[in-house]
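Incomplete set of chains, arranged as in the complex.
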Amino acid sequence: MGIHAYFRSLNELERIFRCPGKFKFEVHTVAAHSWKVVQYAKTLADIEEKNGATIDWKKLYEITSSHDYGEIFIGDIKTPVKHSSMELRSLIQQVEEGMINNFIKEHIPEEFKSIFYNQLREGKDDSIEGLILEVADKMDQVYEAFSELQKGNTEKEFVVMYRNALVKIKNINLKCVDYFLEKILPDMVNEESISSIDIKRITEEALAL
Amino acid sequence: MGIHAYFRSLNELERIFRCPGKFKFEVHTVAAHSWKVVQYAKTLADIEEKNGATIDWKKLYEITSSHDYGEIFIGDIKTPVKHSSMELRSLIQQVEEGMINNFIKEHIPEEFKSIFYNQLREGKDDSIEGLILEVADKMDQVYEAFSELQKGNTEKEFVVMYRNALVKIKNINLKCVDYFLEKILPDMVNEESISSIDIKRITEEALAL
Amino acid sequence: MGIHAYFRSLNELERIFRCPGKFKFEVHTVAAHSWKVVQYAKTLADIEEKNGATIDWKKLYEITSSHDYGEIFIGDIKTPVKHSSMELRSLIQQVEEGMINNFIKEHIPEEFKSIFYNQLREGKDDSIEGLILEVADKMDQVYEAFSELQKGNTEKEFVVMYRNALVKIKNINLKCVDYFLEKILPDMVNEESISSIDIKRITEEALAL
């Protein structure tokens, strides 16, 4: 098979659920998450452009939309596992890349191979597009976790996810990060919530780190 | 509220299901559909570029990822309703655009208004990017309908959806359409299927129209 | 096909969900909503009868049980769309009626056509049965919205739905409305709730309009 094998495989990300094992009021698929990352990144890049940066839109398009495609092959490995040792983390990353490359080798016709190696490459590098992807990816964790806490979810994992994602974001040196922290995050935190968890305090502590 | 209102609203497309009312083995959200359209379009544009066309990647990124954003405001109006008269169709489109514009007017800060009018504009024009969006959107109907028929779904609506989408695609004059019809579609139609419906014959008839 | 086409189509209302796009703790199908409207209306009509009114039970039966049947054809068009202009609203209503009539023309045998035009007519007229249907339909919105708010749902749409439905009900001049407002609604509002939204105040404000 050829490109059909790739198009057909996209459907699988509609059947992988984020944050398995934890109670959640609303379930998110990796496909929906990928779309939201695409959308956030578009606006974040607009903010950068407005501030004078030059965006490689083709690259941004490619790396945001495909950033979790590899989950089709490796499944959902919990973050603590990945981070348990540098050795394991790098082995898992090698396996993921190896499996994506095998898929391309086996299914993608010769004339498109280089295009697909490019499309499905790991995107989180130090370029402005790579950094925007990292911000957008973490921003969706902020939105997902906030939305659960707001509905009264008492799973500690969502507090941890919210805090860690905020810390990651604030350490990235981009104009769009400033905008997010100063203009977007306050609107979120001020929303009505029934949580007994003090989201404002958690937010302030995370930003003060 | 500002851009947060927009980012927050994206979540709504995870809760709107395609093809309401019909029995389906697998449910698709508008968010997941949007992501798949983004992915198809990327590859279709690569094929065009390979054939010498010039792609405005920023535009393609914008119009594919947001092409169904308006469903947040108007809900899922059935295709036959939209097509029942030119007058109704154009009225509904006016309402949809009016509601998107109202949202921007009310929520988006002055400095970003023009960016958002652009991001959320109707994208299906006669430019190469507009045509690629149309192909990618219909291609997802082909994949959705095929996948139901393949599993033995006997709802006639999926035969109609499959056929109509194919006819729409084949009438668009793009190199990526040729590639789809010659290389991708045959691989799909040759997949194992338990359907009593003769998908090959329907495909051939649609392509012969 | 004949009446089988109609009986078979009823199944579709089990697959259309109310209030698409909004987060909800509990999902309601149009079929279940229709049944609850049938049940409320029966008791409301009993209250009217007790107060001396004469009820056409056949008519009430027909119009309550079929009042959302048209959603099979037009899908779930959001209320703000319908209300965006008188012109659009009336066009959509025409399309819905046209589609129901087409269905009858195409599927229902000659001898039953008049029965079905009657069964599936728009029922919300100024007769006592039409008014009871309107009250029962809005009462289900009150119950649905209250049940979400009570569980801590912070979507503003449910506050709006609750308030608007109450206002609609209180402006209908029926004995059963008095009974609902004086005897039933207070029991509802006094139920245990974890909401941070002040449902009592919203109720009082709506009734004072």
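Should a chain be cited, it is by its letter among A, B and C, assigned in written order, with residues numbered from 1 in that chain.
Going forward, a contact is a pair of C-beta atoms (placed from the backbone, for glycine too) under 8 Å apart; a residue touches a chain by one contact, two chains touch by 3 or more.
Model, not experiment: these values are computed from the prediction.
J.: Since every chain shares one sequence and 3 appear in place, tell me the total number of copies in the complex.
T.: If we count all chains in the complex, we get 6 identical copies.
One rule holds in what follows: only the chains that are shown with their structure count from here on.
J.: Which two chains does the highest number of contacting C-beta pairs join?
T.: Looking across every pairing, the one with the most contacts is A-B.
J.: Could you say which chain's mean Cα position falls nearest to the mean Cα position of the entire protein shown?
T.: Given all protein C-alpha atoms shown, the central chain works out to be B.
J.: Just give me the whole-number Å value for how far the CA centre of chain A lies from that of chain B.
T.: Whole-Å distance between the two chain centres: 24.
J.: Quick one: report the Å distance separating chain B from chain C, using the average Cα coordinate of each chain.
T.: 32
J.: So how far apart, in whole Å, are chain A and chain C when each is placed at the average of its C-alpha atoms?
T.: Chain centroid spacing, chain A to chain C, equals 41 Å.
J.: Hunt down the residues of chain B that sit against at least two other chains at once, touch-wise.
T.: Each of 11, 13 in chain B touches at least two other chains.
J.: Hey, which residues of chain C end up touching chain B in the complex?
T.: Per the stated touch rule, the residues are 11-13, 15-17, 20-23, 71-78, 80-81, 84-85, 87-88, 91-92, 95, 98-99.
J.: For chain C, which residues count as touching chain A in their complex?
T.: Against chain A, the touching part of chain C is residues 23, 25, 152-154, 194-197.
J.: Going by the contact rule set out above, which residues of chain A touch chain C in the complex?
T.: Of all residues in chain A, those touching chain C are 25-26, 150-152, 191-194.
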